[in-house]
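Only one protein chain is missing; all other protein chains are in place.
What follows is subunit A.
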């Protein structure tokens, strides 16, 4: 697709579509099948939503604490007390850290692959990055706990010493780096492939004419990228980031293995503590009674809502930048 220039389209013979006989019955069956699948999907989604909301409402009606502000998760106790404040905070903070680290790197890699690297090098790099996506998250978790956590001890001390005045990087507790910050770094590595590969695709679709025009005007390669590639790819990069964010928000096993969870909100992101929705569900599900599971479902619904909001916001942003989107090029 990247090599299809407008000139080629103009000179290409028109593709005939009407000459070959098509079975009307086939059309009808196919239309029916696709309509049926569409409706089936909606029905399944709706019934899942109804079931989950019902189960969640059971838990919420008996919760002794405030679901939004309680800093505790004791759903299997009698009376049950649980709240999602800590989980919401931990999920959002770790995902933000992941995005801040991953997106610039991913865009850099994507630009390198699409515009700088020699052909022979670009393919293997793209392949290796894609391969990162194939590693199961529990493997990332084990790698994180065994390798990343000890390696980050030095970085933590450095951040504490030079950026400790920012409060955020002030490390107040002794202890290994099983913190939201470490989780953020791990998530960044995990979302790198999806952001990179989508961004790469978008950058490859920049109309050749635009780039050649810029080059003809005497622009350097960096100026070409700044003036034609980045504006064209912006909405694509935003959607890629949102895909990555979706993965970061819902990551379970890697977070559960690396984080040292505790039910308190702390702005010191280098200190162990915090928790995320998915991690909490994985950790509590095994030993939870039926009511405890309802409570976990309620927390899962909040994660669902959060993801929905993020995706909605992303769609809004992309819609506003429609002029630059690949669809109109």
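We take it that a contact is a pair of C-beta atoms (placed from the backbone, for glycine too) under 8 Å apart; a residue touches a chain by one contact, two chains touch by 3 or more; residues count from 1.
Here, contacts and distances are computed from a predicted model.
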{"item": "From \"Phosphate-binding protein\", \"Na(+)/H(+) antiporter subunit B\", \"Trimethylamine-N-oxide reductase (Cytochrome c)\" or \"Molybdopterin converting factor subunit 1\", the hidden chain's UniProt protein name", "value": "\"Phosphate-binding protein\""}
{"item": "Contact with the hidden chain (one of A:145, A:159, A:186 or A:238)", "value": "A:145"}
{"item": "Residue among A:56, A:110 or A:126 that touches the chain left out of view", "value": "A:126"}
{"item": "Of A:236, A:272 or A:300, the residue in touch with the unshown chain", "value": "A:272"}
{"item": "For subunit A, the residues touching the chain missing from this view", "value": "1-3, 74, 76-77, 123, 126-127, 130-131, 134, 145-146, 150, 173-176, 178, 256-257, 259-262, 264, 272, 282-284, 286-290"}
